[in-house]
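Coming up: chain A.
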Amino acid sequence: MKPLLEVRNVTKRFGGLIAVNDVSFDVRKGEILSVIGPNGAGKSTLFKLISSFLKTSNGLVLFRGEIISNLAPHTVARRGVVRTFQETTIFKSMTVRENIIVSHHLQSKASLLGFFLGSRKARADEKRFGESADRIIGLLGLENIANELASNLPQGHLRVLGMAIGLATDPAIILLDEPFAGLNHDETMRLVTLVQRLRDEREVTVLLVEHDIPAVMKISNRIVVLNFGQKIAEGTPQEIQNNPGVIEAYLGSEDMAVGI
Partner candidate 1 sequence: DNPTLKIGFVGVTSGPAAAWGISNQRSMETRADWINEIGGVKIGDKTYDIEIVAFDDQKDPKRAVAGMEKMAQEGIHYVVGPNVDDGAAAVRPVAEQKGIMYFPYAFPKSLYTAPASNAVLGMVANYQSGPAIYKYLMEHKGVKKVAFVAANESDPLSQRDGGVEAAKKLGLDVVSSNVTYQVDTTDFTPVILPVIKSRPDLLVLSGVSPANAPQLIRSARELGYTGLISTETAQDANVLKEGAGDLANGFISVGGASTPELASDTMREFVKRYTKKYGEYNDESNTKVYALEYIIATLQADPDAIDDVQDFQETMDTFEAPNPYMVGNAKLKYVGDTSFGQKRQLSVPLVVNVYKDGKFETLFVAQVD
Partner candidate 2 sequence: MNKKILAYVALFLVFVYAVVPMLINISGRLDFYYTLTSVALLSIASAGVWLTFYIGRINIGQGAFALAGGYVSAILISQYGFNFWVTLPIAGLFCAVLSVFIGLPILRLRGVYFAMVTLVLTEVMRLTTLALPITQGAKGITSLPLPSGLEIFGLKLIPDFSTLENPKVGFYMMAITLMIIAYAVLYRIVNSRLGHLCRSLQQNEELASSIGVNTTYLRVLTYSISSFFGGIAGASFVAITQSIYPSSFQVADSINFMLNCFLGGLGYVFGPMLGTLMLYFGWDLLFTIGKYQMLVYSSLLIILMLFLPNGVLSLFDRKEKR
């Protein structure tokens, strides 16, 4: 089967620094692929390259066989490649529901003029978005806070909201940058289940950057490891966990017993 997303020899330079160095890998439809690596390894940069927020210095990104690197970010989103951010980003002074509704932008059939004039199509759109937003709210369990201003939410909910925004765009592939950071174990596991459900029920392919190794091991079908911008390993969680290079560069000794 042809891969959904292909990263081919992608390189990104910032001045003298090579943040991403000749990285290649494929993402298959319906899988959860994690990218891990030390701080500054180039993971976030890679995500920005895939979603076209940055221009590649070299190499190509293909989605469904078509080149998507170096297009405008919104065009890439339109094709179905959607990214959430490392820092939680939401529309602060909108409510949770408004956040989700506005993120349905790509699904609108009416033109902006249509919306301005309140055409039939536009009203149908509004109705559809509302219903879909409510579905997403239900799916992610945000009912209680649907009408809260986003700026009043605690971290954990912000993460979920970030994901809801991503979902509202109805992506084929969603890029999640550290979705579990700042969440405790319990919350992390809830989100892990959620992401898996999304993949199964909505057939969303997931590309993930994360430092929470237990979660990564649990959720991923495959893992790609970056170090100093280069890919140093790729494989199943099992393979990666036992890869000496990865342990040396990233995982460290499992032993936390530093003693007190």
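Behind the choice of candidates: all candidates are chains of the complex that A comes from, given by their letters.
By our rule, contacts are C-beta pairs under 8 Å (C-beta built on N, C-alpha and C of every residue); 3 or more make two chains touch, one makes a residue touch a chain; residues count from 1.
Model, not experiment: these values are computed from the prediction.
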#### Entry: Interface partner of chain A in the complex, by touch - 1 or 2
2
### Query
For chain A, which residues count as touching candidate 2 in their complex?
51, 53, 72-74, 77-78, 82-85, 89-94, 98, 101-103, 105-106, 108, 112, 115-116, 118, 122, 125-126, 165, 168-169
